[in-house]
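For this view, one protein chain was removed and the others were kept in their places.
Chain nomenclature is as follows: A and B, assigned in order of appearance, with residue numbering initiated at 1 for each chain independently.
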Amino acid sequence: MNKHEPTQRTYLGIPVPRPKVAFFELSSCEGCQLQLVNNETTLLNFLSLVDIRAFREAMTEKYDDYTIAFVEGSVTRSDEIERLKKIRATAAVLVAFGSCACFGGVNQLKNRFQDPAWVKKEVYGSHPIETNDTARPLEDFVKVDLKIFGCPVKKEEVEKIVTNVVLGKTIVAPKYPVCMECKANENTCLFDLGEPCLGPITRGGCDSWCPNSRFGCWGCRGPAVDANVEQMQEVMKKHGFSEETMLDRLECFGGFAGHAAEMRNNIKAK
Amino acid sequence: MLFRTAEKTELKALFDMLVEKNTVVGPVQTDTDRMGKPLFAFEPVTDQAKLRLDYTTTRLPAKRYFLPFREDLATFTTDGRDWTKTIGYNIDRPYVLFGLHACDINALNKLDKVLMGPVYPMPYYAAKRKNMFIIGTDCRPQPFCFCRSMGADTVLHGFDLFLTDIGDKYFIEIQSAEAYEVAKDLRTETPTEADHMQFMRTVAEMNKLFTAHVDTTDLTKILDMEFQSPVWKQWGDKCLGCGTCSNVCPTCYCYGVEETVDVSLKKARKTKTLYSCNVVDFAEVAGGHNFRPERSTRLKYRYYHKHRGFVEAYEESLCVGCGRCGEACLAGITVPEVIASVRGEEQ
Partner (left out) sequence: MDHRLAFHNVIPHKHKYHRTSDLDSFEFTYKAEITSVYKLTEQEILYRIRIMDPEDRRHFSFHPGQFIMLELPGIGEAPFSISSSPSNHEDIELCIRAVGNLTTVLSRAPRGTRVGIRGPFGTSFPMERMHGGNILLIAGGLGLVPLRSPIAHVQEHRSMFDHVDIVYGTKDASRLLFKFQYEMWKKDDIGLHLILEKAEPSWTGPVGYIPKVLEEIVKSRDDSFIHNTYAIVCGPPVMFKSVCTMLAERGIPMQKMFVDLERRMHCGMGKCCRCNVGSTYTCLSGPVFDYWTVMNLKEAI
């Protein structure tokens, strides 16, 4: 973007690097990248914070010298594995960008079917496409340095994280569940309204985006630290929701894959 | 304290008089729950007809007006290596809080002790507290209310006006000079002996309605003795660690501070966010060590702070028995049950 190297930026006299950043997408809707270009008021500031070398949603030119790679999407094809490994080899920092990259996302819903051939036939019909049997998160193939959760990611959170990265601040995702932010937003609890919600066990940071619109949480950010999934099952039951209702949500984005599998096993054992 | 009585119709006069030039906040119905029961919240009200003084309890206290969930403690502008810190207390007007129950006013009185006491008074709270005109109202105890056990069913100070419905009229307590000025413009009368009797009867009737109780006898000692009690583990297993109990609590004031740099790198802010001791990283320190990694130790800590530590410091507990935490807890953890279990009582 900038032909000339800008003078070294500082913050309070402390040098601030302008890292070379690239965005990539594997199997995804590119909705996370779209989030970033969504708000023009901060976009310019954001663009001056980093030197963007590749970003399909915002520019046509592409360079492959970058230190930070934001990779959106899950791995569902063998060529994506190769691409991902190449990105990993170039990038000093690899960021799993959004829930698909972190957990497999909505794409991993196909993993719960026993017969992959049937899935392919249902989805692609008479125009088959070469895909792997399962949709996988990035960390199943390469080392991931940083995860940015959400389906989609929250623009404000991404800007904060990137600002913190260039400043050298430590990056810590919220450890508390969605309920914290939901209460701060003074929403009526969805259970009071007779709606199921995974807010009590799902990692916050989304500013209770869905509950703010009276839409129960589906757990896109995966489990909060120390999430009490067992008790959540009790809560669901107490409010008259079936195990399948809970499993639908636990399985939706892949963040709770382990918990969902355990729950299914327990049901089978019963 | 000055006592007056007024016809019920004077309520509208009082409301209209205050709403004309001020922001009035009061209980309104915001939702209906799945059982068909109304849900109430404290919201700005401009029309007296919307004000629901017959409300049971609000899901959240009027916390937004005295301890906002998020507020900036300071903002910074930077210029090279230099910076300027600007401090503001985030209040620009007085608020009329119309229709607080005794428990919620007592909650403010408790908060005053720690947030406006002689040791490092907190201006962010004080500025809001000093700009509150509080009109209290009587209430009917709900099945979850245990304010009487906590000595918070009546309130002696900390408000401006208090209205008690004694049947055909209001019994009015006037606490402040400002309230006196307001009441002067209402049609009020000196209470008769019959009014006094009616007031006392009303309160006595209310007292009969309590069904939830907490035995606070020797509670500080008992909590000390039962520090290792296995009941904490049982409650900890149930606890979701979601922080809701603290967020709906009118006396929970714990917080965290975070600083953020604007994406322009020219501005920064220091933000205070109310936090909950039940949340996993409440007692985590730089480097990652967590002093309370288990849900049970965190839940226990919350009870120790409220029912032991605060009592040691101020001779009263940091709980008004409003029952909101138990009502909001999806896991169904309630204060009366927890305390009873610590005391070894079967529920």
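What we mean here is this: a contact is a pair of C-beta atoms (placed from the backbone, for glycine too) under 8 Å apart; a residue touches a chain by one contact, two chains touch by 3 or more.
Quantities reported herein were computed from a predicted structural model and do not represent experimental measurements.
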item	value
Contact with the hidden chain (one of A:Y11, A:F70 or A:F149)	A:Y11
Residue of A:L109, A:L167, A:V225 or A:A261 touching the missing chain in the full complex	A:L167
Hidden partner chain, touching residue among B:A6, B:L161, B:V214 or B:C277	B:C277
Absent-chain interface as seen on chain B, which is shown	17-18, 20-22, 73-74, 76, 78, 81-83, 85, 87, 89, 92-94, 96, 114-115, 118-124, 126-127, 130-131, 133, 178, 181-182, 185, 224, 227, 253-262, 268-270, 275, 277, 282-287, 291-292, 297, 301, 304-305, 308-310, 312
Touching residues on chain A - with respect to the absent chain	11-15, 167-170, 172
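We take it that only the chains that are shown with their structure count from here on.
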item	value
Centre-to-centre distance between chain B and chain A (centres being mean Cα positions), rounded to whole Å	37
Of all residues in chain B, those that touch chain A in their complex	30-31, 33-34, 39, 41, 59-60, 64, 69-70, 78, 80-81, 83, 237-244, 247-248, 260-265, 273-274, 276, 279-281, 293, 295, 328, 330-332
Interfacial residue positions of chain A with respect to chain B in the complex	9-13, 16, 42, 45-46, 49, 159-160, 162-164, 167, 175-177, 179-180, 183-184, 186, 188-189, 191-194, 199-201, 224-228, 230-232, 234-235, 238
